[in-house]
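One chain of protein is taken out of this complex; the other chains stay put.
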Amino acid sequence: MALDRKVAYIDLATGNIETRPIPLDVRKKYLGGRGLDAYLLYNHTEKGIDPLGPKNTLMISAGILGATLASASARTHIMAKSPLTDLLGSANMGGFFAPELAWAGFHHLVIKGKAKDPVYLWIHNGEIEIRDASNLWGKTVTETQWAIREELDDEDVKCAVCGPAGENLVRYANVMTGIKNSAGRSGMGAVMGSKNLKAVAARGTMDIKIAHPMDALNYNRRFIDQIVSAKVNQTQGTLGTPFIWGATNSWGGVRCRNFQYNQCEYADDIEPERLDEIATETMGPYHMTGCFGCQVHCRAQYKIPSGPYAGKYDEGPEYTSEGAFGGEPDCKNAVTVLTSNHLVDQWGVDNLEIGSIISWAMELFEEGILTSKDTDGLELRFGNDEALLEMIRRICFREGWLGDTLAEGGIQASEKIGKDSFEYLIQVKGMSNLHSDERATPALALGIATGSRGSDHLRSRPAIDLYHLPEEVLRKVYGNPVPYDGPLSSDHTSYVGKAWMVFWQELCYMGVDCLGICKYHTTFLGATLPNFEDWTKVLYYNTGLEMSPTDIWGIAERCYNIERLFNLREGLTRDDPRKGDTLNHRYFDEPCLRGAPDVIGATIDRKKFHKMIDEYYEHHGWDENGVPTPETLKRLGIDKEPSHLL
Amino acid sequence: MEPMGKVLMINYEKCTGCRLCELVCSVMHEGVSNPSRSRIKVVKWESEGLYVPISCQQCQDAPCVNVCPVKALSRDETLDFVEVDYDVCIGCRACVSACPFGAMSFDVIAKKVIKCDLCDGDPQCVRFCEIEAVEYVDADRVSVFKKRDAAQRLSAAQKEAAALQAQL
Partner (left out) sequence: MAIDTEKLSGAETLRKTRTYGKFRCHNPSCMGRLTPAAGEKQVRCPVCGMEFRVHWIRPDFPRIRGPVWDVNRRLAEEAAAKKLPKKAAKKEGK
């Protein structure tokens, strides 16, 4: 049974390991995955701890449906206090690690303390062993995994590892698995590095009993039909996520030159179709690869066609690498994008964050805030591909003053750089924004401003808002499972009803993150994709748990509020430019200069934005400062946290 | 006319490596998610992006049948596949050693040998593989499809060569 998978508490300092079952009443409150991780984080960390100190607690988990017939039940969730934001750290990756963890008997790992020397965890059929990793330290992401397989003499071992960037405590280092699957936000790899934990290796052959096997099979077939019938997933299955960057760049919704522009003009060489054309050996419809159990297969495979890394095999690039290494630094060169993508995959750093930080530094250099003395002679200008590649290396290995400084993340770097460098930093809660430009899309702007892990597109983005869907379609999506009869608008430049959309999407994404399935399998990029109502069936057939759509909605709300409580405890206040639900002043002050005629001149309206936040708080049952009211906490049964049920 | 018998046709060039076939196989046969109990397995070379699903070929002159000391293996007449009679099988694993494809497995939980039984004519791996890397086709069609693919490659190469020649 999925429900008999355990939680393990591992103290790296003492070597003490304790395993416990997860009680059914805890499951019914938090399901698993991100939701239960949030509960564990709130219960197993003290206020104000150093995220890179031994008192931080690292959670690694599979969703409650991990490895079951839920279609892409592949997601691994990682949580800890973030060394980048000093607030909630949370990251999620596909691949094959979470299912293997589940077959090895576990859904949740709670890792505390710091090992004296480098170690890795070996998790095998209910047993956990702490093993020496001194020979792995310094190895790249894939080298580490292959070396562990060799040591354990088992090709089927799956690992979650940190790369050199994590070892070097780059504050936005990834936890990774496989070639490129990345738990890539908020610096969870640095937390691993700070604990001297190089990897978690798992291999399992334990049954996960399916509650109703034939029904689960039949329903899964129907669920998959639903998922692959979406046009968006058919496009993803041939071009991968770069298709979104291409489409968005077309109308002026991406960032270019550190948010100076909202379009990267004449970027034909990095259009997804072009990447497909030049990576002839591996891309194209049948040269895509998929995560566990997934029929969308959105991950492209490629070999770098030329340059110093010619012939190297990798996967991706995703939207984020298109933005980070193409559009934002204005390096419109496919080989640069593919090479940069390979470097961050090997060294294990967040492509999104590092691309943003380098572009920020490029603007500071062009504005004279950084000088060539600071860059050790590097001409850190937009469009300088070599400077981009060089800075990726310097940051991952903390080389030179600037590499070391930028490795600290935007806010800390801005304090070291001084002058008005902070004003140029496009961040929320200390985390860089995706390379999308939200000035013409208020709903998306609200989403990044309020995301619980800082600026992010996978926390609450109502992407279908861009499709101009008829109001009756919007009502069908956003009016369930709890009724909503307030205003909704098909116009994505409007502020009307957007607070509800963001609130709804937050709970929807929390739902999939608890279940452990992929966001491409829910209402993210397509209105016809499954959500709460559909999940009740997957949950029932696979685990036997009987829940209504509103039950799942309630769980998601509870989990989201736990995340909010954590952030408030760690210092979030509504209007704090560094730790609040705010946006960089450029969103309000600088109009869009490029793109479709109607996008030109767009800014976010301060007053309307403020009102939208008020509405959003109200939907949540939070006061005007964004603090859950006592009634809300009571309603959700979390008025006595931390309650230490686990 | 005698039924031709259908076979699993695997085209590994299409495989995306998702392993859903392993999952549905273990659910269908054992009611559990556990790829180690699946009859089909995707063998992977991740660093090259190469994924090859391996399953029983239902050999005509099957080494597993030949090697079985108690004659527990035989050919099923209706679906034309190699079948294990568990009432007779002694679990000696001679068939596991003999199979040239590694397609005969030993299930350590049920303590029995396991192999593809074509799911009574509705192979679940085929039912779920959207990319059609695994298909269930009449035995005589396999080589026809391969001929067509080869012919297509040949004709494309010929056209390319002609174009190059024209440029000279």
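A and B label the chains in the order they appear, each numbered from 1.
By definition in this document, a contact is a pair of C-beta atoms (placed from the backbone, for glycine too) under 8 Å apart; a residue touches a chain by one contact, two chains touch by 3 or more.
Worth saying up front: this structure is predicted, and the values here are computed from it rather than measured.
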Shown chains touched by the chain that is not drawn here: A
Given the contact definition stated above, which residue among A:Thr19, A:Asn43, A:Thr493 or A:Thr550 touches the chain not shown here? A:Thr493
Of A:Gly63, A:Gly316, A:Gly403 or A:Gly595, the residue that touches the missing chain is A:Gly595
Which residue, A:Ser90, A:Thr238 or A:Ser414, contacts the hidden chain when the whole complex is considered? A:Thr238
Option from A:Phe97, A:Trp122 or A:Tyr219 whose C-beta touches the chain left out: A:Tyr219
Using the document's contact rule, name the residues of chain A that touch the chain not shown here. 215, 219, 226, 229-231, 234-235, 238-239, 243, 246-247, 249-252, 260-261, 265-268, 271, 273, 440, 467-468, 473, 476-477, 480, 491-493, 523, 527-531, 533-534, 536-537, 540-541, 546, 590-591, 593-601
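Keep this in mind: only the chains that are shown with their structure count from here on.
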Whole-Å separation of chain centres (CA-atom averages), chain A against chain B: 37
Which bits of chain A are touching chain B when the two form their complex? 67-69, 96, 99, 103, 142, 146, 155, 178-179, 205-210, 213, 216-217, 220-221, 224, 228, 282, 286-295, 297, 301, 313, 315
Where on chain B is chain A touching in the complex? 13-14, 16-20, 23-24, 27-28, 30-37, 44, 46-49, 51, 108-109, 124, 127-128, 130-131
